[in-house]
Structures are given as structure tokens and as C-alpha cells.
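One protein chain is absent from this view; the other protein chains keep their places.
Here is subunit A:
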Amino acid sequence: MIEIEALTKMYGSAQVRAVDEVSLHIPAGSVFGFLGPNGAGKTTTIKMLAGLLTPTSGQVRLGGFDVVRQRSAAMAQFGAVLEGSRNVYWSLSAWQNLMYFGRLKGLRKAQVSERAEDLLSGLGLWERRDDKVGGFSRGMQQKVAIATALIADPPIVLLDEPTLGLDVEATRVVKDWIAELARELGTTILLTSHQLDVVQELCDRVAVIRRGRLVADLPTRELLAGFRERDKYEIRIEGAAPAGFDAVTREGVTTMSVRVNDPREVYDVVERLRAHGVVLESLTQVQPDLEDVFLALVNEASHA
């Protein structure tokens, strides 16, 4: 479990509040998405969570241990892949990296060896375990970084942009791993990503930070439902749209967007289309995705 209470970080003599009274409770076994535009305070929050920055006020507890006062116990609860950094030693092999980071977490050599073998096999790197990481592809390097975060089998894992720069296949592998970790091993995962489809697919709950303050903290479904446009429908038809309808035709498929005041008015629209002899392919209520929600929240907060 991750507990963040009124976390605040102020910088410089001007006392700029990079993070302002942020509170979050992330239950064990959940995948939590932490989103924010650049400069919102996301990285500062993550650094405080990882024990790399000392909060000005407030508290972070990992598995019940205070990151500042009980640092050693808190770090034992925790593994991380930080964004924008190399995370692992390129001049060492995948195996040597795992052995090093495992022992930094206080594990004995035999314990690390066993776990490293499982991780490297699971990530498809066992055959390359003795090769230098510097010679690996970006995807393979990221897999090694993720393996180092998991080497001590921590109950809490922070993944900052874990799929950044990965190809489709590697992204799929990483996403499956994250889902499996939470579902089968009960690991608590804090995930940040600018790839919002990844967050939407994996996260049970999402928080959005802007200018140091939380602007949302809700289960993903509730967050999306809150932004559902109940009056907007998308109709796909065969052939061209009749006159008087807003439509876009791409690769032979015509899509029309229809706004109604009452959902029952959809029947009238369908009747009008039938009168024109139009063949319906599909009719769906428009569902917002996390990107729409994120942009709406961020823009809303900036206009507030």
C-alpha cells in the first residue's frame, strides 16, 4: 500500500510550490495511474516517493514505512524504473546488473541468483544474460531495467514511463507483465505514462496532477464515465451520407456524428436514414478515452 499525506515540496528562496498538499491512498494490489503534463509536479512527487527528495512537509509511507524516517525499511518495499534515465549499467551484463541491484536491496547472493533466473527467463533474456546491456535494443534494455526493479520481489513498484520508446511487441510484453504482477502477485503498481492508452488499459484508478495540485483521483471507469457525452452518437453507414447530415468518409466507410437532446431522438435519426434508403453498419454512443479526459481536466484546471 502507498499512502501519501498532504505532501508538499517547495523550492528556492521564492518558495515555489512544486507539489502542493497532495494526498493519495493506493491500496495493495492495484495499478494506479499518475498523470500530469510536463512541469506539473509529477516527477517531484515520484522522487519524494522514491526517497530521492525530502518533502518540505507531509508524509509518504510505503507498506506502512515512512520514506524519510524509516528509509531502509521503506526502500525494501519498493522497486523503481525511473523515466529519462538509464537505470542500469550498460557496461555490465544483464545478469551482473540484476546481481548488483538485488544485493543493494539487502538480498543474499543465492536469493538474487534464483530470482534473476526467473526474471530473465520470463522476459525472454536468459540466452543473452551474459551480454553487455549496452549492446541491447531499447526494448531489451527497458526489460532489464524492469527486471532490476523487480529483483527483490518488492510489494510496491514504481514504473515511470515503462513503455517509452518500445516497439509494439515489447510494449505488449511489458503491459502483460504489469497486469500479471498486480493480478497474480498482488503487487501495488504506480504507473506514469504519456501513453494514455496504456494507462487506460492497465490502471484501476487514475490521479491527475496539475501545477502541483491533484485535479482528479478516481477509479478509471468513474473518471471516464464522468466525461461521457450522453448526447453524442456515432453512426456508420454504407455509401455516402444523405444531404443534411454531418459526415466523414474514409476508405469507403462513412461516419456521422449526431447530437441529440434526448436519447430517444436517436430513433428519429434512424428513421430519417431509413427513409433515405441508407444501410446502417453500426450505432454507438461516443465513449471518451483517457486522453480526452486528461486534456479536459488539464485545460479545466488551467482556466480555473
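Some observations on this one:
We adopt the following convention: a contact is a pair of C-beta atoms (placed from the backbone, for glycine too) under 8 Å apart; a residue touches a chain by one contact, two chains touch by 3 or more; residues count from 1.
Following the convention adopted for this analysis, contacts and distances are computed from a predicted model.
Considering only "ABC-2 type transport system permease protein", "FAD-dependent oxidoreductase", "RNA polymerase sigma factor ECF family 11" or "Spore coat protein CotJC", the record for the omitted chain gives "ABC-2 type transport system permease protein", by its UniProt protein name. Residue A:Met75 is the one among A:Ile26, A:Met75 or A:Val278 that touches the chain missing from this view.
Only one of A:Ser30, A:Asn87, A:Ser193 or A:Thr254 touches the chain withheld from this view, namely A:Asn87. When the omitted chain is restored, the residue from A:Ser23, A:Thr56, A:Gln96 or A:Ser113 that touches it is A:Gln96.
Interface note for the absent chain: among A:Arg17, A:Lys105, A:Arg213 or A:Lys232, the touching residue is A:Lys105. Considering the complete assembly, subunit A touches the hidden chain via residues 47, 50-54, 72-73, 75-76, 78-80, 82-92, 96, 99-101, 103-109, 132, 148.
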